[in-house]
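To start, the structure itself, in structure tokens.
Only a single protein chain was left out; the remaining protein chains are all shown in position.
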Amino acid sequence: MTVKTVSTPAGQGHQTVAAQVVADALGLHPEDIDVVTEMDTLTSAWSLASGNYANRFSSVVVGTIAETAEKVAKKIKLIAAENLEVAPEDVELVGGEARVVGVPEKAVPLRRVAAQTHWHPAGLPDAMEPGLFETTIMNPPMLGAPDEEDRVGSAVTFGYVCDIAAVEIDKATGKVEVKKYVSVHDVGNVLNEIVVEGQIYGGFAHGLAGALLEEFVYDAGGNPQAGTFADYLCITAPEVPEVTVGHFNTPSPHNSLGAKGMGDGSSMLAPTAIANAAADALGTFDIELPLTLNKTWALANGLPYERAGAARAKVGDGPQETGIDGGLAGEGSVELNAPPGAVWKLLLDPDTLAAVVPGCEALEQTGPDGFRAEVTIGVAGIKGLYSAEIELRDKVENESVRLVGKASGALGFGHGEGRVTLEAIESGRTRLSYSYRANVGGKVAAVGQRMLGTVTKILIGQFFRGFERRLKGDGAGSSGGGFFRRLFGGGGS
Amino acid sequence: MLRIKPDQKQRISLTVNGKAMTGYAEPRMLLADFLRHELRLYGTHVGCEHGVCGACTAIIDGAATRTCLRYAVQCDGSEIETVEGLADADGTLNALQKAFNENGALQCGFCTAGILMSATKFLEENPTPTRAEVVDMLSGHICRCTGYEQIVRAILQASGQ
Partner (left out) sequence: MKPVAFEYCRPDTLDEAMELLAEFGSDASIVSGGLSLGAMLNMRLVRPKALVDVNRIRDLDAIRTSASGTETGAMVRQASALKSREIAEAVPLLARALPNVGHYQTRSRGTLGGSVAHADPSAEIPLSLVTLGGSVKLRSPKGVREVAAREFFHGVLTTDRRADEMVTGLVWPAREPRTGYAFEEIAQRHGDFAIVAAAAAVTVGEDGNITALSFGLGGVEDRPFVVDNPEFIDHPAIAATAQEIASAAAEIVEPMVDIQASADYRRQLVRVIGAKALMAAFADAEAQREAA
């Protein structure tokens, strides 16, 4: 006995329930039923229920399966009735046989009846089709014709769920604890308790994850920041509280089994329930999920919350903000043992740059104010070769210059700008102050964000150490204490 | 000292579920991929390839751990237990698998093999765990379908509690 249905389940127990339903109709054991779930429009009739979505299975598909099984049962009884010389109403299907009601010894095995439809179709009751094969296409009464704008309402079920959430928010850390969660479902007639339970718990956990943990985050450059499971936080067992599940089941009038759709369940409600409970706790409806630790702490303490570098999806009219924003930024200064003139000269000298730019494999001047370089950057084993192009702008001799550049390589790309200012200080020395802002993209921006600060710090340190050595070659003493502290200080992010 | 060139296919002999098996792998071949594509043992799944989702978990030389973060060449001579080794030769489910079946502890099944192997090793080391201990062990696995409740029940049931 094979059932073929167009639902394409991913573990929701469709085969189990389908086998149950067919077995019940035909007096067989579920293990006797083969269930085929597939949807290939080349070989299968298509219907609105094809595939698996919107809680179709228990609302519509399973009723259709039941109807089809009834058609098969009816045919079997008609054939058996003739064989047993009784009226069809006096035949029942039990234990793999068609039996006369009240006279169990008067029976014919189902397989004989089935065989008859194939091997001896001429002996079937009048006008009966050979073979034992029935198809039903679902016909839910709530579906209507397409309207004038060619729209169809395809929902065949609604969720009937009521959730109550009690949460406690720790003002000191922003932690949201679900103290109690109750979920009452009306699934109509329960087809399989374990499957229903699994859907309820799974839907709840999923909804809770959306309420507290899961978020796609992008930086201002559009780089995904939650691209690994270490950053995109799916809910795990320790974060799932116990949920008290209740049932208040009223049979559905729309199918012979009285079953309603129930797969989505609390995945629809948990986010709202948690958000509303949090709103109640925090005294504000200005809640945006997920209620992560940082966000909730800010809310609970009346503080502004703006995640660093986060992009905002812009919907509607108006210009999108572009430009260098978020990403890397930093500043610092070094004191060098040479007057500004000497520092300036060396800073803009291609040979010096080729020698002191960390990992510089090749550097050439492309014009009076431009450079191209091939640079290998390797920090913590994360090594890559980058092609860089730099332009010098707004040069004020011996005083300041702006650098604009971009780089790209296997691990990512970036563009940024920086500013260098020279100031004469005592004893013929110079304070070189620098600041930079950069946007980084590609793999290193997606999974290596935290590294970037360290990498820049190290590269800048290496650059100035090398630069200082070149300067020394011009004949001056060492630069004095606190050199590294000055290099590494000053607001890097 | 063993040295294998990047494009060299090394012969790997190991024991999988008590049976001696052999396959070939270049150095960069993940053990998870070796089990699946060389040994045709598709029960072990590959989910994230960065060690977080847990779908690839198997028991390697007595430790339940990630096969996506191990290379086949590291496992020459190793003893591996995968999900294929849990049921009897005739397909009879073991106590843990039966408990999963009876409690609805799996739906799509993608995470299941990894959890079964973690739980197998875990119960060997801790035969009568508390619910809290089971939940803590499960923190190393991501499941999208079940919400974990029935998994916890199944593991506790399998432990005889």
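The first chain written gets the first letter, and so on, giving A and B; residue counts start at 1 in each chain.
As a working rule, contacts are C-beta pairs under 8 Å (C-beta built on N, C-alpha and C of every residue); 3 or more make two chains touch, one makes a residue touch a chain.
Quantities reported herein were computed from a predicted structural model and do not represent experimental measurements.
**Q** Just to confirm, in the complete assembly, which displayed chains does the hidden chain contact?
**A** When the full complex is considered, the omitted chain touches A, B.
**Q** Would you indicate which residue among A:Val94, A:Ala362, A:Ala380 or A:Ile425 is in contact with the undisplayed chain?
**A** A:Ala380
**Q** Looking at the whole complex, which of A:Val243, A:Ala407, A:Val444 or A:Leu471 touches the chain that is not displayed?
**A** Once the missing chain is taken into account, the touching residue is A:Val444.
**Q** Which one, A:Thr37, A:Ser59, A:Thr117 or A:Gln225, makes contact with the chain that was left out?
**A** A:Gln225
**Q** List the residues of chain B that touch the chain left out of this view.
**A** Interface with the chain not displayed, on the chain B side: 1-7, 10, 26-28, 30, 33, 49-51, 54, 57, 60, 63-66, 68-71, 73-74, 118, 121-122, 136-137, 139-141.
**Q** Could you pull out which residues of chain A are in touch with the chain that's been left out?
**A** 172-175, 213, 217, 225-226, 228, 230-231, 233, 235-236, 238-239, 292-294, 297-298, 303, 305-310, 378-384, 410-411, 443-444, 447-451, 453-454, 457-458, 493
The criterion applied here is as follows: only the chains that are shown with their structure count from here on.
**Q** List the residues on chain B that touch chain A in their complex, please.
**A** 48, 50, 52-53, 102-104, 106-109, 135-136, 138-142, 144-152
**Q** Mind listing the chain A positions that touch chain B in their complex?
**A** These residues of chain A touch chain B: 10-13, 194-195, 197-198, 200-206, 228-230, 234, 236-238, 240, 242-243.
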